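With one protein chain removed, the remaining protein chains of the complex are shown where they sit.
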Amino acid sequence: MADFTRNEMMTIVAARALKNDDVCFVGIGAPSAACNVARLIHAPQITLIYESGTIGTRPNVLPLSIGDGELCETALCTVSVPEMFRYWLQGGRITVGFLGGAQIDKFANINTTVVGDYHKPKVRLPGGGGAPEIATNCGEIFITMAMGKRAFLEKLPFITSMGHGPTGAERRALGVKSKGPTRLITDMCVFEPDPVTMEMTIRSIHPGVTREEIAENCGWTPRYFDNCSETPAPTAQELEVLRDIQARTKAAHAA
Amino acid sequence: MADFTRNEMMTIVAARALKNDDVCFVGIGAPSAACNVARLIHAPQITLIYESGTIGTRPNVLPLSIGDGELCETALCTVSVPEMFRYWLQGGRITVGFLGGAQIDKFANINTTVVGDYHKPKVRLPGGGGAPEIATNCGEIFITMAMGKRAFLEKLPFITSMGHGPTGAERRALGVKSKGPTRLITDMCVFEPDPVTMEMTIRSIHPGVTREEIAENCGWTPRYFDNCSETPAPTAQELEVLRDIQARTKAAHAA
Amino acid sequence: MAKFMSLADAVAENVRDGDSVAMEGFTHLIPFAAGHEVIRQGRKHLTLIRMTPDLIYDQLIGMGCADKLVFSWGGNPGVGSTHRIRDAVENAWPHPLAIEEHSHAAMANAYEAGASNLPFAVLRGYIGVDLPKVNPKIKSVTCPYTGEVLATVPAHRPDVGIIHAQRADREGNVLIEGITGCQKEVVLASKRTIITVEEMVDKLDAPSFNSTVLPHWTIGAISVVKGGAHPSYAQGYYTRDNSFYIAWDKVSRDRDTFLAWMKENVLDKTPDAFAAHAKRSA
Partner (left out) sequence: MAKFMSLADAVAENVRDGDSVAMEGFTHLIPFAAGHEVIRQGRKHLTLIRMTPDLIYDQLIGMGCADKLVFSWGGNPGVGSTHRIRDAVENAWPHPLAIEEHSHAAMANAYEAGASNLPFAVLRGYIGVDLPKVNPKIKSVTCPYTGEVLATVPAHRPDVGIIHAQRADREGNVLIEGITGCQKEVVLASKRTIITVEEMVDKLDAPSFNSTVLPHWTIGAISVVKGGAHPSYAQGYYTRDNSFYIAWDKVSRDRDTFLAWMKENVLDKTPDAFAAHAKRSA
């Protein structure tokens, strides 16, 4: 088994989840790496869309921001931001939306707005950006986040984007027809929603990670599917492609 | 005085009414000729917009339809039809809208929809097209129509686009802030609204036309402004430019 | 996902009796070949949607394909009436035609709302006019901030959207350039789509006058039909055949002349016949 970091494992698991015919709304950081690794390995036809308006981008290096020139130059086409949110996201054209966040609860609701009282914040976070509408208008949502007690919380101070709702029932009750978060991919394991309670439940544990470690880094007592397995380790090809694009990116942005 | 037709007089009067800084929503036929004569004589910077989406067109020949390729090729830019109606017309960017129609009443309301009962029409006309929103969203409206008893009616069977309203009061009462029809340019005379009653009132009579003739071709008893004058006849330059563009157009469309 | 197929197959697979069908093209790129194929395949009870029903809708309605017309301006542009549409509305020939009438602004907004997956559109329109009295689909909402009352129309969500475009690449991405009308919105608002194109190319070469690209995954069927927009025009390929529009006035005035013309030029032909038009006026 090749040597790999937990962050690499997280990115590669996310890449594996993407299919050739997906139309994917990409955020920056891990999702961008995952989407482009998928494109370079098993999903050459995947359509990557960045909220800056670029459709069908095939960047050679990873963008630093969602609006880099590389995204536009390699895109099939570029549209305005209002059109992106109206025709493409709200239009229901996106099959997979990627989200991350500062804090998450067991029903995959996410907070990226504020810690403490909204009007007298302890920590002011960046805010929702595209997330509130990505969460409901994409076919399904993949979330990537590194685990930790300050990030994986029993209860959020603020819901920036809805997962399955505060008790897991609200999404359905509100009549939202898209699936919401179907995978929560962390640096330690992969969660999927329990089909009945919608609680994010551990489907597989990454190689070398223990249940104790997961418990220590989770603000609630995590549940496991009966058939919870070990996440297949990154293949040599997966690692090579990921490291290669990251090296190209580093070289390009340093220049 | 040069020889000219009443139709030429109508087009030239309409052309004179346009200013260099106008942004003009152009229909087909007389308005298109008038706008382009204005552009070629005294308003070289006038912006002509066709509802097909072409902005700032400078056609060399008159288009046969509002969507001719010549309009796009000579335009500053072309936008989609939804954008045209949302950002440009509804956006309040147009200073002058041109309208024509099958029938008109003394308050410059226009019918281009139907003669007879709407649901069992005697004559089904083409319908409103852009007119209902042109009539209220442009800064002011110029109307060009040839006079006749079947066209200039005391009461319309159907109001397709609002002038000053059925009694002249409705436009103001509805809170519409644009001016509405400020000129009704016919083949016999020019009407402008009475500032109090808003009834279209004759401001000038074209050379060679009598009040009797006007009365015979108007379904209501037309009123005249006290200082009603004679419309200045077309100049040699005006006629030359108009005939020239019409000849070019004929040659181009016959080819 | 875009699938290249013959126009006959595309229409057979996608257009069903009773469907609502929007064939768009604002003077430019009108999908005549596709309209003819719908006539040849004998579709019935269609609801035809189009801002500017002109010759192709005159033909469809005259041949009895439609039960209803949703539109904002109907005529033979620069020439006069669409006689077959008038005959259907005024005399119920070949059978009655229901109409749902809007303004251009409302139609354009309705497509835009459809593409945006909204159930309705809001516009500053229909003020002081009679259309809302005869079209119950025109309603209103009150602005929650200013109290202003604005007009609404339901979003267009056609069963089938049909357009003609300049070209497609091998992946099925489609380029439209020049006057693009509301074609992008029609494709994005429709459940199924058929796009006829002048040609298939290796590369779209997108930057051009107002170039608009529809990604392959927004499209159903694509058929290469050279000349498929004749007698309208395809910017960069061929110009408008004005003589046809003028001639149509005479052909369409009389029911028998019309039927004879349709038999000879539509029913007894195939989409390949359009290629000759592309050459003739190129």
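A, B and C are the chain letters, set down in written order, and residue numbers restart from 1 in every chain.
The definition used in the following text is that a contact is a pair of C-beta atoms (placed from the backbone, for glycine too) under 8 Å apart; a residue touches a chain by one contact, two chains touch by 3 or more.
Since we're looking at a predicted model, the values are computed, not measured.
K.L.:
Using the touch definition from the header, name the shown chains in contact with the chain that isn't displayed.
P.N.:
So, spelled out: the chain left out of view touches A, B, C.
K.L.:
Hey, which of B:N36, B:S65, B:Q90 or B:T231 is the one touching the hidden chain?
P.N.:
Considering the complete complex, B:Q90 is the one touching the chain left out.
K.L.:
For the chain that's not shown, point to the residue among C:T27, C:T52, C:S103 or C:N117 touching it.
P.N.:
Selected residue, touching the omitted chain: C:N117.
K.L.:
Could you please point out the subunit C residues that touch the chain left off the display?
P.N.:
Counting only subunit C, the missing chain is touched by 117-120, 122-124, 137, 139-146, 148, 150, 152, 154, 206-209, 211.
K.L.:
What does the interface between subunit B and the hidden chain look like in terms of residue numbers?
P.N.:
21, 23, 45, 47, 55-56, 76-77, 86-87, 90-93, 137
K.L.:
Identify the residues of subunit A touching the omitted chain, counting contacts across the whole complex.
P.N.:
Looking at subunit A, the ones touching the missing chain are residues 28-29, 51-54, 64-69, 71-73, 77-82, 84-86, 89-90, 113, 118-119, 121-124, 126-133, 135-137, 158-162, 165, 170-171, 174, 176, 253.
Everything that follows uses one rule, which is that only the chains that are shown with their structure count from here on.
K.L.:
Would you mind checking which chain's C-alpha centre is most distant from the centre of subunit A?
P.N.:
Farthest by centroid: B.
K.L.:
Round to the nearest whole Å and give the separation of the Cα centres of subunit B and subunit C.
P.N.:
Taking the average C-alpha coordinate of subunit B and of subunit C, the gap between them is 28 Å.
K.L.:
Using the average of all C-alpha atoms in each chain as its centre, how far is it in Å between subunit A and subunit B?
P.N.:
Taking the average C-alpha coordinate of subunit A and of subunit B, the gap between them is 57 Å.
K.L.:
Just the number, please: Cα centre separation of subunit A and subunit C in whole Å.
P.N.:
40
K.L.:
Which residue numbers or ranges of subunit A touch two or more of the other chains?
P.N.:
As it turns out, subunit A has no residue touching two or more other chains.
K.L.:
Out of subunit C, which residues touch more than one other chain, so two or more?
P.N.:
184-185, 212 - these are the residues of subunit C that touch more than one other chain.
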